[in-house]
Each structure stands twice: as C-alpha cells, then as structure tokens.
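Starting off with a structure, shown below.
Missing here: one protein chain of the complex. Every other protein chain is in place.
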Amino acid sequence: MKKTFSLSMAWLHTWFGLYLGWLLFAVFITGTMAVFEHGITHWMQPEGRLDNTVSQPAVEHQFEVAQAYLQQHAPKEKGSMWMITLPGGAHPGLEVRWRQKGEAHEVRLDPASGEPIELRETEGGAMLTDFHYTLLAGLTGTIIVGLAAVVMMVGLISGIVIHKRIFKDFFTFRRQSSSQRSWLDAHNVSGVLMLPFLLMITYTGLVMQPLVFLPLGLKAVYDNPRALRGDSVQSFEQPYAGTPADMVNIGQLLPQAKEAIGSVEWAVIQNGGDASAVVEFFAGVGGRVAAVADHVAFSAVTGELLGKQTEWRDSGYVFRSFVGLHIAMFGGWTVSWLYFIGGIVSCGLIATGLILFTIKRRKRPENEFGAASARVYRLIEALNVAAVMGSINAILIYFWANRILPIDFAERSDWEVRAFLLTWLVSLVHALIRKPLASWRDQVILALLLCWLLPVYSWLSGQPNLLTFWQKGDGIAFGVEVTILLFGGLLSMAIPKLSSTMQGLPSKRKVRPA
Amino acid sequence: MKASADISLRVLAAFIGGYLLTALANLAWVLSWPGHRADAVYYGTLFPWLIYFAVMIWAFSARSALKVWAVILAVAGGLLSWVALAWYLK
Partner (left out) sequence: MSNVSVLAASLMTYALAYAGMTAFCLGMEKHYAQARDGAVLSPASRKWLKAIGWSLLALGILSSAYGWGWSIGLVAWTGFVSAAAISLVLLLSYSPNLLTKAGVSVAGIGLLALLVMVID
C-alpha cells in the first residue's frame, strides 16, 4: 500500500494501534486484574475474612456442614447441580453454589458451624474478568474483544517488522533523552522483552472461545455444541429416578477420593436428594498448565464408586493447555505474579504507544485529518487520557465504591458497576475540558490519591483494613491492599516526567497549512 | 481510485475477508478430519487464526486493494468447493 512493506507496516501499526489501543488498554488492565479475581473478590467482601490465627476444621467436617446446608436450602429437582468449594489457594472461604430457576445462588459458610456468613453484595473481581472478555456487553462485546485481539496480534507482528533493531536495542531505554525518544524506547523495550507473553496471551485468548469465534466448524459436526465437552470430559451422571433418598455423608468418601485423584478442591452433587444422586470430587487445575481437573464420582446414596477420569483425550488436553495458558490457574502465586507483572508491562506497552502517537504530532503535526486535524488531534489526546487513566481510575473507583456504599444499600453491587463505568465518562469529559498534559497530571494524581488513601479510608471508617488483615493472617486481602499502595508508588514516578514535559510544551499547537 | 475508497476496501478485506477465510479454513479442516470429531474441532480451532493475521497484514501491504479482494474471493471459492465436497463425502 505504501512504497515498501515496512512503511505499510508502520502505517498499519500506527492506525490500528491507535484506534484499537484505547479498547486494548481497558481489556489488558482488566485482564491483569483478573489474574487475582478471587483475591479481589475476597478483599471486596471483607466480612468473610479468614482468621488464619485459629486452625480450620478438618476438610471432612467442612464437606459435612456444606452438604447439610445444601440439603436444607438447594432445590431437589431433576438436573440440579450443587457445588461445594473448599477454602484453599485463591479461594479463601468455604462456598456452596447452586442454580434455581436460572438464577445463581452463592453462599459463604462458616467452615466450623456451617452457618452462612453475611457478605456485602458485590460482583467483586468477577466483574473485572467479565469486562475483560465481554465489555459487559455479552456476545457483542466478546466479538469486539476478539477483533481487538486479532488487531493486537497484527500490531505485534507489524511492530516486530518496523522495529529493525530488536537485538541491538534489546536493553536500550534512554530515559533522559528527548521526550519522543524516551517514550519510543519504553514502548520498544517493553514490547520486545514481553514479546513471548504478549504473543501467548493474545493468541490463547483468541483460541479459547471456539463456539463464539469459530462456530462454523464446531456446529458442522455437533448439533449440540455441549456434546463437544462430553467427548472430552467423562460424565458419571445417573438417570433421574424421581424417588427421594437419603444421601451418605460425602465427607466420609474423601479418603477414597483422594486416593483416586490425589487431592480434592471442590465437589459437585448432581440430582441431590434423589435416588440417582451422584457426588463428584475434583482435583483442581493448579498442578498443570492444561486447565483440566481430574475427577472421581460416587453414588451419593450408596457411596459406591462409579468411576474416575485421570486421563484425557489428547486434542482436548492440548486445547485446554491453550485455555490454561490464558487463565493462569496453575503454578500458584509465582505464576500469578508473573502474569500480573506481564499484564502491567503490556498495559505500559499500549499506553506508551498511544502517548507516542500524540507526542510525535505535538512536535510535528502531520495534518492527517485535513482542516479538522487540530481538533481531531485534540480529541485523540483526550481519548488517550480517558483510555489509560480512565481505566485505571475506573477500577480504583470501583474499589472505593465497595468501601463507601453502605452495606445494606439497595442494589449496591449495581451501583459499584455504575461508578466504574461512570468514571470513564467523567475522565473523558475532564480530558476534553482541560489541556492534554494538565488532564494527564490531574488524573494521575487522582489515581495516586485513590491508591494511597484507600487503606486510610477503610481504617477511618472502621472497616477491615491493612492492620486487621495482618492481625488475622489474611495474606490475600493484605496482598491486594499492599499491591494497590505499590501501584500508587508506580504512578507517582510518572509525575516528575509529566511536570517536566509540561514546562517544555508550547502553549498553542501550530498546524501545518494543508 | 480515491484514497478513502482504497482504504475502506482494505479495511473490509482485512476484517471481513480475513474472517471469511479463517472461518472457511476452520470448516474445511473440521469436515476433512479423518478421526474423531472432537479432535477435528479442538485441533481445528488452534491454527486458522494464522490466516486471519496473514490476510490482515497482506491487505495493507499489497499494491492494489482490488487484487486483495480478487485473491480473497478466489481462495474463498476454493475453500467453499472443498467444504462442499467434504460435506458431500461425509
């Protein structure tokens, strides 16, 4: 299209990067949060805080009380699924879940007494994960994110093509150089050093949703797409009998289950309370890259072993390895933190790319939009602020809303989400009103204050805070809050750079006449 | 051709043409797979994306936007006949 291949790639990188960069930043920052989805949910429901200073009851006992609660509250009907998740890893509490009339129910139980623990109503970290791949807009959102992922991949490829000095500049970051040079170095170095992560996370994100992104092939051979899962995951479900029956204490099956599959992280009871009831124990997905959980099934009425699955169809295993690589549930906190760092650096890559677009044109306007150029550049500056700082502040305001809204506030979880979405709008309006660099600085300072004052607010308002998390040995909630504080520190490093750029900036942009 | 028409043709080729070939390649793969259908679907979702990236890059580097579309349509035609044949043989 241009004179040479690499000029064409530069054009593609610039414009695709700009137009999709805004969306990609929001997708990457929420995806980065999603690594710690359960930790964030736990932090957003501090009433359910763990007290790690007292010892937890035995797992058998926890299964027993959870089962008792489900037998009392969950529906006994055909096709019912009751789920029990044990505390451990990122899941801090004993949880039971079921669906009734299409509505999901989720209750946290006290592992000792089996009494429900009242938690504040929130969508927690799950909202950020949802946003990451649906933009809270369902299927349409997923398709938009999918297209953005294709563009991301093309951005990476075209970026490699136009870089040309990948190995020579492998470690080069001339922080003190001219504004444009230092941003370009930051963009290049973060892209090159994170390239394996970037390629992996983008590609796996595309691959993991065949039903949405590539339905033709799937539907050509499967009338019911769910049967695909059935060809990979063995089911031990029994036909519904329709006769009520007493169930065994599933906790007693635990030794046998552990012998079959090694460890147990959660259990599912199908057709609970019926003569056909089956209990299935799952080993969790943390021990390998592929997101598959070995499982073993027993009759929940007689306790008889029905079968187990510890071997997987090769193709399904390969596919679930791609999924596993994306959702990063393996390798414990080490891998979680590596993904989190990879995510933050990727966000930096996208943000520096967006900033570069405007910095180049601040110096030497290119008149790319004809007579409207000055106004369009102005709009792009504002959208950059709204995409980058708007996303960061939206997440922080979401956290704040969780602490500020009264616990019994009607529809409080909806209001948390509204606060999240509204922040973007406010951020954009602010960026349109203020001069570009001033709005960058204002919003960076706001984010910094939001980070640093959050623990202070929690403490002043008498809510669980850093201190109480520490005292209870609740490392997860403590970690979330410390990470927010550290993120504030990271933001504070941007302020001197912004101030120095502001001083050197001409007050009025001159646009080259057409 | 006007520059705006040229760019629009390329954007459409990149996004729609690219998806068309990706989806058809996926379909052709699944229908031609000799083994179990689950293997066909699982393996078939892993690789067609490479076609999407290639088409997108080519759509913006080729000399002529019309040529891009001509090739996309020709390849799509080829894939479609393949799909039809595979469907018929199944």
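Chains here go by letter, A and B, matching the order in which they are written, and residues are numbered from 1 within each.
Here is the rule we go by: a residue touches a chain if its C-beta (ideal position, glycine included) is under 8 Å from a C-beta of that chain, and two chains touch if they have at least 3 such contacts.
Bear in mind the structure is a predicted one, so any value in this text is a computation, not a measurement.
J.: Let's see if you follow the contact definition: name the visible chains touching the chain that is missing.
T.: Counted over the whole complex, the chain not pictured touches A.
J.: Any idea which of A:Ala66, A:Leu228, A:Val323 or A:Val345 touches the chain not displayed?
T.: A:Val345
J.: If I consider the whole complex, including the chain that's not displayed, which of A:Leu70, A:Leu218, A:Ala275 or A:Val289 touches that chain?
T.: A:Val289
J.: So which of A:Pro196, A:Pro239 or A:Pro496 would be touching the chain we can't see?
T.: The single option touching the absent chain is A:Pro196.
J.: Go through chain A and note every residue touching the omitted chain.
T.: Output for chain A: 168, 170-175, 189-190, 193-194, 196-197, 288-289, 325, 330-335, 338-339, 341-342, 345.
Rule of thumb we're sticking to: only the chains that are shown with their structure count from here on.
J.: Hey, how far is the Cα centre of chain A from the one of chain B, in Å?
T.: Inter-chain centre distance comes to 31 Å.
J.: What part of chain B is in contact with chain A in the complex they form?
T.: Within the complex, chain B touches chain A at residues 6, 10, 15, 18, 22-24, 26-27, 29-31, 36-46, 48-49, 52-53, 56-57, 60-63, 65, 87.
J.: Residues of chain A touching chain B in their complex?
T.: For this pair, the touching residues of chain A are 1, 5, 8-9, 11-12, 147, 150-151, 153-154, 157-158, 203, 206-207, 210, 213-214, 216-218, 220-222, 228, 231-232, 313-316, 318-319, 322.
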